[in-house]
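Shown here: the complex without one of its protein chains, the others still in place.
Right, chain A next:
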Amino acid sequence: MATTAAATKTNWWNGGKSPFNVEYGKLMMWYFLMSDAFTFGAFLISYGTIRFSQNVWADPNVVFNAFPGAGHTNLPLAFVSVMTFILIISSVTMVLAVHAGHNNDKKGVMKWLAWTIVGGLAFLGCQAWEWHHLITGEHVVLMDNHLDVIGQTTRVNPWGQMVNPATVMNALQNTPHDALVKIVGSHHHEMTEVQLAALSDSQLKGMIDTAELHVRETGPVAFGGFFYGITGFHGFHVFSGVIINIIMLVMTSKDVFTNKGHYLMIEKAGLYWHFVDLVWVFVFLCFYLI
């Protein structure tokens, strides 16, 4: 019964045993994740620093208010909460895969790993949709005293402050033809762009109701770069996590771990996957909630 001594009596530092009682690979995974936490932390903190240095910043409820298939309906926070829940659930399925590994349950590992991969792919799909929507989504902005239609890029974004109606009226007079076509086109879907382009400037201006336009100034320059940079870096982690999980799934199906006698590799992949979820919690906080 000497082997079942209570934890408090085990003297880990007497030599002859691993003082952390943890496998090398797992310990190194922890240290890698710690360093990765600093990388993400540095990114988010630089975002915070720039944000604190500005008098105005983009309002997340204005930026992230779209939902696939819902058109222009204003649904702040809706889509990102779907993404968050997908990641939480895929984290849970990963825990279950690791646990099945503890029980040397090959079928269980494969089942839960497969679900985790599905969750990861679903998240990546959501992110692809969101990026696509932000890049191609057209918004009328006031730029150099005229109106223009832009999406969010790393160089410019339409998330500034609302412009008062008098300024909009004035800017409309200076707006070039192609911008007018785009503005009218985003509100009148019954005419094609070619038909609209054939109209004269004054005809186009007559079709624009400035009260309906919701014109904003261009937003803080750094916003797009930080958003695409940080969510992109996180998305890359999700992507590599999915790849790792697929490799784990293949190895499990080929009985690599059964032959080894343990499923510790799944545990390490699991740590990485949970970390991806953990980072999302903070990205969610910094970009979408506050």
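Here, contacts are C-beta pairs under 8 Å (C-beta built on N, C-alpha and C of every residue); 3 or more make two chains touch, one makes a residue touch a chain; residues count from 1.
Simple rule for what comes next: contacts and distances are computed from a predicted model.
Choosing from "Holin-like protein", "Cytochrome C oxidase subunit IV", "Response regulator receiver domain-containing protein" or "Phosphate ABC transporter substrate-binding protein", the protein name stored in UniProt for the chain missing from the display reads "Cytochrome C oxidase subunit IV". Of the candidate positions A:P19, A:P68 or A:G206, contact with the unshown chain belongs to A:P19.
Listed by residue number, the positions of chain A touching the unshown chain are 3-7, 12, 16-23, 27, 30-31, 34, 37-38, 41-42, 45-46, 48-56, 59-61, 76-77, 81, 84-85, 88, 91-92, 94-96, 99, 102-103, 161, 262, 264, 270-271, 274-275, 277-278, 281-282, 284-285, 288-290.
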